[in-house]
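Here it is, the structure in full.
Omission of a single protein chain aside, the complex is shown with its protein chains in their original locations.
The first chain written gets the first letter, and so on, giving A, B and C; residue counts start at 1 in each chain.
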Amino acid sequence: MPTLKEYFKNDHFAELIGAELLEIRPGYGKARLLVSQKHLNGVGTCQGGAIFTVADLAFAAAVNSHLTVTVSISATITYVRAAHEGYIYAEAVEKVDHYKLPYAEVTVTDEEGAVLAIFTATGYRKKQQLDAEI
Amino acid sequence: MPTLKEYFKNDHFAELIGAELLEIRPGYGKARLLVSQKHLNGVGTCQGGAIFTVADLAFAAAVNSHLTVTVSISATITYVRAAHEGYIYAEAVEKVDHYKLPYAEVTVTDEEGAVLAIFTATGYRKKQQLDAEI
Amino acid sequence: MPTLKEYFKNDHFAELIGAELLEIRPGYGKARLLVSQKHLNGVGTCQGGAIFTVADLAFAAAVNSHLTVTVSISATITYVRAAHEGYIYAEAVEKVDHYKLPYAEVTVTDEEGAVLAIFTATGYRKKQQLDAEI
Partner (left out) sequence: MPTLKEYFKNDHFAELIGAELLEIRPGYGKARLLVSQKHLNGVGTCQGGAIFTVADLAFAAAVNSHLTVTVSISATITYVRAAHEGYIYAEAVEKVDHYKLPYAEVTVTDEEGAVLAIFTATGYRKKQQLDAEI
């Protein structure tokens, strides 16, 4: 059986954009993205969808870390500062480990630790177990 | 000077994932994405970040359609149904054309018109004009 | 058995603040509040919580209109204009009548029809039926 971290390698979209899962443990997930020209929007800053995706990857890791399949119901992202080229990090903390409707907060920062965006989301736990192990 | 629609071709991230802007007119934007295997997540459905990005492109079109540079402050996405391979469409309507803080709603649907997600966001209008024409 | 509209008279908090349900039918709810001095905040405009509450009453009506008990999971309110003394109206439209996770949008307007706030929320349908009839 794959480890949870290997399991998340199956996220083709994360792979397409270059987002990598760095760490996953109960109630926690951390991901990063090396922002380069291909992630920029028309005004030359990192597109919101790229920031959202790396945050969502960290969120998915945190809420699926208990090995029950959990999908997103809704997510809110608030942009604090424009993101530029270089690494950005997304760190997710599951604030509510609810049996049905978990909630996590993800903080996206740049290499210096400055907050770029805050992402919060509610998940929905399904009945299936994840085919992975910690 | 480019047209607004040409202007949005500069969104490299939209290009990377394959999202296309179809239409832009005052207070309105429409985009689409051909969901294929590269947009799927670990559970085989379209990754939330891909849906978010096509919605965000339509949003950006709608709120920038008045030719004043407008960035996003925050966005909320609610997922209604899992999205699968095939075209998905994002249609943005600017519900509040505020001089400083516009607001738009984006409905994401599949080829049959079934709602996949609803995205709402608040923008922040800057002082610069966009280097484009309608 | 009470009608649905009578059923909503049991909302003590709506009564405390003076919010009234005007109309309820499948997928739709409308409420109003006569904003007076007691609803104002420290800067002399209608407090966000008062606007939220009248919107939430309209939302609850719309998502409970199918006679299945439905509670809120999360709600987002975006303020467009400051609200002053006089009637404000909240009109809720259930955009997604999902068997488990319905979604509705509420538009709050003043007496002239100017938009004051937009409220969107996701509900969670329980298994119980409401003890009321249309």
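Definition applied: contacts are C-beta pairs under 8 Å (C-beta built on N, C-alpha and C of every residue); 3 or more make two chains touch, one makes a residue touch a chain.
Keep in mind that this is a model prediction, so the values were computed, not measured.
Visitor: Of the residues B:22, B:67 or B:101, I need the one that contacts the missing chain.
Guide: B:101
Visitor: Mind pulling the subunit A residues that touch the left-out chain?
Guide: Considering the whole complex, subunit A reaches the absent chain at 76, 78, 80, 95-96, 98, 101, 103, 105, 115, 118, 120, 122.
Visitor: Using the touch rule from the top, list residues of subunit B that touch the missing partner.
Guide: 73-74, 76, 101, 122, 124
Visitor: State which residues belonging to subunit C touch the missing partner chain.
Guide: These residues of subunit C touch the chain that is not shown: 7-8, 10-17, 37-43, 46-50, 52-53, 56-57, 60, 69, 71-79, 82.
Assume only the chains that are shown with their structure count from here on.
Visitor: Using the average of all C-alpha atoms in each chain as its centre, how far is it in Å between subunit A and subunit B?
Guide: Each chain's C-alpha centroid was found; their separation is 20 Å.
Visitor: Just the number, please: Cα centre separation of subunit A and subunit C in whole Å.
Guide: About 33 Å, centre to centre.
Visitor: Can you pull out the residues of subunit B that are in contact with at least two other chains?
Guide: Subunit B, residues with two or more chain partners: 76, 78.
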